[in-house]
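Excluded from the complex is one protein chain; the other protein chains are retained at their positions.
And then subunit A:
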Amino acid sequence: MTAKPAQRLTLFLLLAPAVLWLGLLIVLPHVEILVLSFSERVAPRVYAFGLGNYLEFFTEPLYWRTFARTAFMSILVTALTLVLAFPIALYIARVAQGRLKAMLLLLCLLPFWVSELVRTLGWMILLRETGVISYVLLATGLTEQRVEFLYNDGAVILGLVYGGLLFMIVPLANALESLEPAIVEAGYDLGGSRWTVLRRIVIPHAMPGIVAGSIIVFMLTIGNFATPVLLGGKNGLWFTEQIYAQFITRFNWPQGAAFGMLLLLLSSAIVWLGLRLTGQSLGTTLKQA
């Protein structure tokens, strides 16, 4: 009779870290934020339930425009990262052998040993008006005067693609590695051109990896803060900046909470749509990641 409670206790203890982690760090804050997002300030230190924070988002163009811009740019960054990462992953998975393969993966990993902030500052050193690229252009006489490459959308996209590349390459290389060489050869043998083999055999095989990498990169990009702020400056206009401003600058926590919930909804909706469009399930995608 004593065995059963003991077993249950063991199970509880084993699960405790996971339950605590999920409960305290994920569920609880989100419930808190959800509740907070529905409270309106009716008088100093007096709050009442209401949808005012959400209405504010739709009535102020700056908010929803930033929101739409963040969504669009994140999709663009994800697509660019995919296009850049695919040939790299293909090379790592299918061409490189042994030590070269390990070295290439290490090379992709290397930038992530320093913090995101330091990596972004690295880009700033290269791109700013007094930076390396500007100096080289001036010194070689290609430009008449110094050029500012920072504080535009191009710089933001560059930084975000750079930051997402590794998270795209790893699941892609994993997916491509499992493709049997004979299947690719059969694709050529039966008359397929390089493009046909890529389109009809390699890409469909890599689809779970493509979706997994895209979800990870998209999530990291849409929730990124430092890169758009540092490389975009006041032109960055990333939605996380709006959340930051509400929480920290304006001290309007209910408004920030509403923005936070909206961002969560947006990224979930886009991921769901992406999965539907590619016909992948979250289960197979998670396996690949």
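Throughout what follows, contacts are C-beta pairs under 8 Å (C-beta built on N, C-alpha and C of every residue); 3 or more make two chains touch, one makes a residue touch a chain; residues count from 1.
Methods note: contacts and distances are computed from a predicted model.
Name of the non-displayed chain as stated in its UniProt record, restricted to "NADH-quinone oxidoreductase subunit D", "ABC transporter ATP-binding protein", "Thiosulfohydrolase SoxB" or "Twin-arginine translocation pathway signal": "ABC transporter ATP-binding protein". Screening A:7, A:59 or A:196 against the full complex identifies A:196 as the residue touching the chain left out. Screening A:186, A:248, A:265 or A:282 for touch with the missing chain picks out A:186. Screening A:23, A:87, A:154 or A:204 for touch with the missing chain picks out A:204. Along subunit A, the points of touch with the absent chain fall at residues 180, 182-183, 185-193, 196, 200-201, 204-205.
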